[in-house]
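Can you read through this structure? Questions will come right after.
Shown here: the complex without one of its protein chains, the others still in place.
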Amino acid sequence: MSGQAAQDVRTENVFMSFAVTSDSHTLDAYRARGGYEALGKALRTMQPGDVEREVTASGLRGRGGANFPVGSKWSFVNKESPVVYLCCNADEGEPGTFKDRWILEHVPHQLVEGILLAAFALHARHAFVYIRGEFDLALRRLRGALDEARAAGLVGEHILGSAFACDVVVHRGGGAYVCGEESSLINSLEGKKGYPRNKPPFPAVKGFYGAPTVVNNVETLANVPWIVARGGAAYAALGNKANPGHRLFGVSGHVNKPGLYELPTGYPMKKLIFEDCGGILGGKPLKAVIPGGSSTPVLTAGEIEALTLDAPSLQQAGSMLGSGGLIVIAEGTCMVRLLQVLTRFYRHESCGQCTPCREGTAWMDDILARVVDGRGQAADLASLQEVPEGILGNTLCALGDAAAMPVLSFMKKFRNEFEYFVANRRSLNDGRLEA
Amino acid sequence: MEITIDDRTIEANRGESVLQAAMRHGIEIPHFCYHPRLSIAGSCRICLVKVEGVPKLMPACNLSVAPNMKVSTLAPEVGRAREQVMQFLMLNHPVDCGICDKAGECRLQDYEFAFGPPRSRSLDAKHHKRKLHDLSPRIQLDNERCILCSRCVRFTREISKSNMLGIVERGAHAVVERLDPESVDDAYSDNVIGICPTGALLSRDFLYQSRVWFLEPVRSVCTGCSRGCSIDLWRRKKEWRLRSLGEERNNMLYRVTVHENPEINGPWLCNKGFDQHKLATRERTLSPTLGDVPASIGQAIARARELIAAARSPAALVSAQASNEELDAFKAALGERFRVYAREDSVAQPEEVVEDDFLIKADKNPNSYGVRERFGWKALAAADAQAHDLFLVWGDWGDYAMFGRARVIHLSSFAPQRDRRPDVHIPLSMTFERSGTFCNFEGKPNRFEKVLDKPPLVEHAADVFAQLEAELAVLQRLPEAS
Partner (left out) sequence: MKPGPGDADASGLLEEFDRLRDVYPRQMSASLVLPLLQIVQQQKGHVTPADARLVADYAGVPPMQVVEALSWYTMLHRQPVGRHVVKVCRNIACALRGSDRLLAHVQKKLGVAPGGTTADGRVTFLAVECLASCGTAPVMQVDETYHEELDEAKVNRVLEGLR
């Protein structure tokens, strides 16, 4: 099972409100916890517009990494359109992120309910779950949940005896990180390579087969039942006011207790790392944290002192909340080698459509591979600044930015290690990546 | 509405992009992947511009105009972005210019000079891809030269609809590839050569024939079908005809490119059109004959005049390959004397596309309309043929069998391929050896200009008719010879 939460169960939690057992993911268990009551309430007593209003009032922002206000995204859709589609983005691929997998494996019905509520709000007759192809248990649990839901009249025609109908189709990805980008996901779902699309037009206007489409992250949708059940205002009161709610923060790397932690936004980062996660492996000092998935700028130990886990705080520190996947790095780690792990990743995942990303990701990786191999030159240091700058902001989709930012931030914060490696043909830290 | 691009305020139409508005006003914004007739790719990123009030640079090709939008192409960050994009494009580019046909008309070259960085900052060896291989019998592909603008792919998806080309593999491994060698070749495949902004796709026929700056285009019209697409025929510039090159290379037609004609073919042409220059090297007749015997033009005209004067029931089969001017000349000179029949000189060959819903028309002649306009269209049936004792055949003609024992005067560029020789054969100039107009199937006139000089013993049809008329007029004034 995916990264287990090591924290106590709290019933007011949005996700981890129960103890995980061998059948806590089933329909019966979910219902026993109050599951599908929100859906019932919406279908009996609310209009689609009301559901959207609650979500807007909740201040919920997308949990995939872009952090865009969900109510706004839904509002861009012309509900009068003959066809509207909802796509649930379960293509979790941002390194350091493993929360959607937990949701799929442990609370798949919560996701299904969220999908149905969103589809209701959007007048979507069909919803698709684009789930990354590698997922195994997550896929089986999701399919199992949908089978149960169909059998119980929760998915399909006349849901809970109402006029609302919605079919949910599970579609497996083929192994491509870029398909987590919403327009890439749509192209992939249409049977093509996952090339992102130019925007405008945005998916909410012209998406899947040209129809208005909303693509929402798994965690985003899984928040919706709670919001509908208790009201948007109640959600807005959780956590940080500027971007409220709970998030499933994932912590990986050099901590004693890696895993998922459900926390309100605004939670102190140091507390998470040093208390909840039990501090750094081997009692070593902290060196760096990548706060929200590999695409977010790295922060030094000094920089995280007063940081809280919310968008404004991280933005002010020059980074981003991103997907909420923290990667913790202990003193003694070679940042040059670590960066090359990332440049190798982005190079592999660049779709190849636009010039700066296609050529630039390969170039950055070539440079870093050479440096790591002891064949770096002084001019490479300037290139490791110029090349990502040439990519940043110039690409067709955000993958270019995602590839450029780690290079720029690692160089900015740990320049001395790069200089050392080039000058001495070896790592300042013995090339260590393990703690 | 009005928008501003740098210091120019221009009117723009709702729904068009900044790039389209700029192009309409002659303002240049560099672009590779954009093509006015293809979907927007927005992938090359060379068209990035600065918009006031927008933090990121925006691709002008996908940026809808908005009232009072202020666009800058001169901002330092735009110059910087162009430099960076060029650096990325040139990173693994082989710089084959010295041996690449595209040099001199290569957009990549032009933009590199205009926008590229002063030096490359790459220290890594260039990555290699498949070089110089045959995409088809007509087209050569070099994947290293390719900048993956996807114009060729989009052409085969959206215009020719052959879906013959695609881009396979991910990231920097991406390459343009053909579906498979067994699939039917696209009758419009050669268009990708012209729209390719680099030397990645090249005409195999034109390969290494000449540097393009020694050549010049002359506007002409394709004679392959009644669509009558506008083409450019390329010949050696006068000042670059050198004795050392020899007669043939100084005076040949090197290639065909499309001449954009919004009225008729837009920017497209079919492969048959791209092969028009090959007509110039088709084996042709270069001197008149009387039966089997070579003759002078004077002798041929004299004999023809005799036959015409003696004929009781002369018929003429006019050529649908003839220009309007030639048809007028025929009508004026000889039209009264002959019963005029029309026919399609050229017909579809077995391997040819007969007609499609794009450019290709079933009538494989450029001026059937001109014939019909002047003479109506009466096809020669066997029954009619019996009534005539002289046939003046103008243009290619397959078979004299229908003529029975009538006399035949044949005027054509190409040797009549048959057992029976015509009584008189006068070789004619080809379309590119004179100027004129055709009317396409919609009646749209289209002008072609003279590209080459005709061979000395070959005649222009209009001159032949004038001479015949003159001679017949003289004959008329003389007492009837017995």
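Worth a mention:
Order of writing sets the labels: A and B. Residues in every chain begin at 1.
Heads up, the rule we're going with is that contacts are C-beta pairs under 8 Å (C-beta built on N, C-alpha and C of every residue); 3 or more make two chains touch, one makes a residue touch a chain.
Keep in mind the model is a prediction, meaning the values are calculated, not measured.
The absent chain, not drawn in this view, touches the displayed chains A, B throughout the complex.
In the complete complex, the residue from A:A42, A:V55, A:I227 or A:L338 that touches the missing chain is A:L338.
When the missing chain is restored to the complex, the residue among A:H25, A:R61 or A:R101 that touches it is A:R101. Considering A:P69, A:G133 or A:P201, the position touching the chain not shown turns out to be A:G133 (whole complex). Considering the full assembly, B:N163 is the residue among B:N163, B:T281 or B:S313 that touches the omitted chain. The chain not shown here is touched by just one of A:G194, A:G207, A:G245 or A:P264, and that residue is A:G194.
The omitted chain makes contact with chain B at the following residues, 156-157, 163-170, 177, 179-180, 183.
Although one chain is not drawn, its touching partners on chain A can still be listed: residues 2-4, 92-98, 100-101, 126, 132-137, 167, 169, 171-177, 188-194, 209, 250-254, 258-260, 290, 294, 325, 327, 329, 333, 338, 341-342, 344-345, 348-349, 351, 433-435.
Throughout what follows, only the chains that are shown with their structure count from here on.
Note: centroid distance chain A to chain B, computed from Cα atoms, is 54 Å. Of all the residues in chain B, the ones that touch chain A in their complex are 40-46, 48, 56-57, 59, 62, 64, 81, 84-85, 87-89, 91-92, 121-124, 127, 147-148, 167, 169-174.
Interface residues of chain A, counted against chain B in their complex, comprise 176, 193, 198, 200, 347-356, 358-363, 366-367, 370, 377, 379-380, 382-383, 386-387, 389-391, 393-396.
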